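Read through the structure below, which is laid out as structure tokens, and then see the notes.
A single protein chain has been removed from this complex, and every other one stays in its place.
The block that comes next holds chain A.
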Amino acid sequence: MFISTPHVKRLAMAGAIAGVASLFLAGCTTTDDLETPAESGGTVRIAEVNELSSFNTGTADGNVDINNQLDYFTQGDFFHLDDTASLVYDEGFGTVELLSEDPLSVKYTVNDDVVWSDGESIDADDMLLGWAAQSGYFDDADAEATVGTTYFSPAGSTTGLDQMAFPEVGDDGKSITVTYSGPYADWTLFSPMSVPAHVLAEQAGFEPDGMIAILEAATEGNVDAPVETNADLRAVADFWNNGYATSSLPSDSSLYLSSGPFVVSSWDPAQSVTLSVNDTYTGDLSPVGIDQIVVRFIGDANAQVQALQNGEVDIINPQASADTLSSLEALTGVKVLTGDTGSYDHVDLNFAAGGVFADANVREAFLKTIPREQILDAIIRPLDPEAELLNSQIFFPGVNGYDEATSTNGSDAYDTVDISGATALLAGATPTVRLAYSNANTNRVDAFLAIQASAAEAGFIVVDGGLPADQWGDALALPETWDAFIFGWSTVGAGVLGVPQLFDSASDSNFGGFSDPAADALMDQLLATTDADTQVELQVGVEKALWAGGFGLPMYILPGVIAFGPNVDGIEYSPWQTGPIWNFWDWTMAA
């Protein structure tokens, strides 16, 4: 049989191609065997609305709920706040000792065996850095920041903390002692823990000892005599301020070291963060039988509910709405917990002379007409059927002091609408009230309409002062444009510094100009009191003055909802920043 040359060529070519291709193929295969995942431990998957944005929660930018929650899993500390916003000390991490009350002197000692997850021990260097970052010790900028330098940008206020002198290091570098030059009421909430000092030093371009030397060499800032910016300190502070903000897992793992029960093991941007057990952790806050925590970022509330229903997540923490609650309650095998959050809306009155509320009778009459129960029913109860009226300007339900305050502050006079009482107080007058609020916030629009209708029955003419979202905030500071204002505050529950912030005659955030010398005196005393029981007593006193003076009325606390599926047990509700994870060490995998 004759075989033509072209055919042979074609066959040879095909053979050659096949040969080359198989060589390629052999080079491109993978021989990795499938690793069977450990079947022993358990994974808890939590849905969160927002994505992680920083590994330094001490900064103003980084201090958002989701970062704090990750921090809560991964960072050991001297104490944490529980579901009643009370301090709980963690003996497994270290101890806090009050050495003396006058002058206020506190010693922080880290336990010997406590280390960062890279093996470096946690010691006084780390605490010195945490102190430097939060205290504003080196800052010499004036209020307008026109001269001088502000180095670190911590999330918290430096007022009061700036009274600390440079700490003394003791116990072979395992403790620091800070001494305040004056009284400081919230000293218990200060913790000198922040990011690891040895990492920050390296990132800012120094030796670990070198950075501490920089802190030691730098002079205390004096606002009245600002000096030239300390370039080394500037470099350290800049990295502390900005170096930890990120939108994906940093390639340098030292930027997310752990000192807590868990450590970040992976971060799939915009999807999830996975935490695994921190092998170097020596404390007692590890949950039994749980070796993995997955935090998934799911913004949509309904998507969170369906993901829970489909078993893709175990715990959800969606934005509360009546729809979310009803669809959750329709699910079988899912437990739903509702409760308060740290945000509440309230009506404040403007005390300016010449204004409609300069007269105490008019104030009382107006507050008597506010249908708080009706507003609560309409806005909050569909989301949290057990919601109660907020009856304190200072305390939150469940927090130490709330019951004492509400039983003595005279708030019961405003439990129900009292039109006849209001009419009598007005004695025939028909005052005009300009009631301002943000009209982008439907809750506040509803509250306004209810107040307007109710107040009209007593003779008030309530003028609609609704403002768009971008204007109401500025209008707050212009009290000449309003007589009453519906707006919200949010609080972390602990600490007393916020009290004079809102109610002191001279404070910027006391927008309505409420002024009571007796209350001011109590608040001055409050700032100088370090004893918790006395603090509550003083605040109850302030509370009475606020209600007697007709400061305004708190209305409702915004509700929250969490739900969890059949895989986990031990989840409890908390209104505060750590939300459903506040007691994660008590979680267990359900059988």
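Keep this in mind: a residue touches a chain if its C-beta (ideal position, glycine included) is under 8 Å from a C-beta of that chain, and two chains touch if they have at least 3 such contacts; residues count from 1.
In the analysis below, contacts and distances are computed from a predicted model.
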Problem - Chain not present in the shown complex, as UniProt names it (candidates "Phenylacetic acid degradation protein", "Sarcosine oxidase subunit delta", "ABC transporter permease" or "Periplasmic nitrate reductase, electron transfer subunit") - result: "ABC transporter permease"
Completion exercise
The one residue from A:230, A:259, A:272 or A:317 touching the chain left out of view is A:272
Problem - Per the touch definition above, residue among A:343, A:505 or A:525 touching the missing chain - result: A:343
Handout entry: Residue among A:171, A:202 or A:312 that touches the chain left out of view
Key = A:312
Fill in the blank from the handout: Full-complex touch with the removed chain, picking from A:235, A:303 or A:352, is A:303
Problem - Chain not shown, touching residues in chain A - result: 10, 14, 17, 21, 24-25, 28-32, 34-35, 37, 39, 43, 45, 51, 53-54, 59-62, 64, 145, 153, 155-159, 242, 245-248, 266, 268-272, 274, 292, 294, 296-300, 302-304, 306-307, 309-312, 343, 440, 469-473, 476, 487-492, 497-498, 501-502, 508-509
